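A single protein chain has been removed from this complex, and every other one stays in its place.
This part shows chain A:
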Amino acid sequence: MEIGMNFKETELCLGLPGGGGDISKTSGKRGFAETVDLKLNLLHSDDSDLKENVDNSSSAAGEAVPLKDPVKPPAKAQVVGWPPVRSFRKNVMAKQKSEEATAAFVKVSMDGAPYLRKVDLRMYQSYKELSDALAKMFSSFTMGKYGSQGMIDFMNEGKLMDLLNSSEYVPSYEDKDGDWMLVGDVPWEMFVESCKRLRIMKGSEAIGLAPRAVEKCKSRC
């Protein structure tokens, strides 16, 4: 029944060129099974028919365009149960990941050492603990005189200059701004937050850092 425009003609349907009118328009996955079935009875109870059907469809595959709906999976996050990782494992990994996010691993290099190390700054509560740990890692390294609280006494320019003039190793770190600083300037917690990597260098080389360190401290306080 045509009402106004001839919708039937503009209707999309898949089939052999030149008609193939008995393929009714279907939508979605369901249609595919019907096209395989073309002229055959869907509810045929005779098993031997499938072989026939199947042979028909394999030869027809080259001609008719089957309404194949390759099951395209939705965006990764939405596919239930894929990849097939057990919930138990997923839960454990998720827990570990969220805890890992609070770990603060930084690379530690020491001038002259052949390889770098990594430390998790959150494993330590103070500069002294870090110093001990680093000392174990790089046994020829000492952190020098750091005062009772493990912090360089800035106000005493003289002490600072002594340290920096010696051949002892001094730890420095790169902070969030990308600046290289002397370790020990700031309270421990602040240090852990801002430290991105550590470098243990000879005192004499570190001398360039100190004035900047002093400057930065002055601007912060």
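Throughout what follows, contacts are C-beta pairs under 8 Å (C-beta built on N, C-alpha and C of every residue); 3 or more make two chains touch, one makes a residue touch a chain; residues count from 1.
Here is the rule we use: contacts and distances are computed from a predicted model.
Participant: For the chain that is missing from this picture, which UniProt protein name fits: "Peroxisomal acyl-coenzyme A oxidase 1", "Protein phosphatase 2, regulatory subunit A, beta a", "Integrator complex subunit 4" or "GPI-anchored mannoprotein"?
Facilitator: Options "Peroxisomal acyl-coenzyme A oxidase 1", "Protein phosphatase 2, regulatory subunit A, beta a", "Integrator complex subunit 4" or "GPI-anchored mannoprotein" considered; the missing chain's recorded name is "GPI-anchored mannoprotein".
Participant: On chain A, what residues meet the omitted chain?
Facilitator: On the chain A side, contact with the omitted chain comes from 29-30, 32-33, 36-37, 42-43, 45, 47, 49-51, 53-54, 57-58, 66, 68-73, 76-77, 79-90, 92-93, 96, 99-100, 123, 133, 136.
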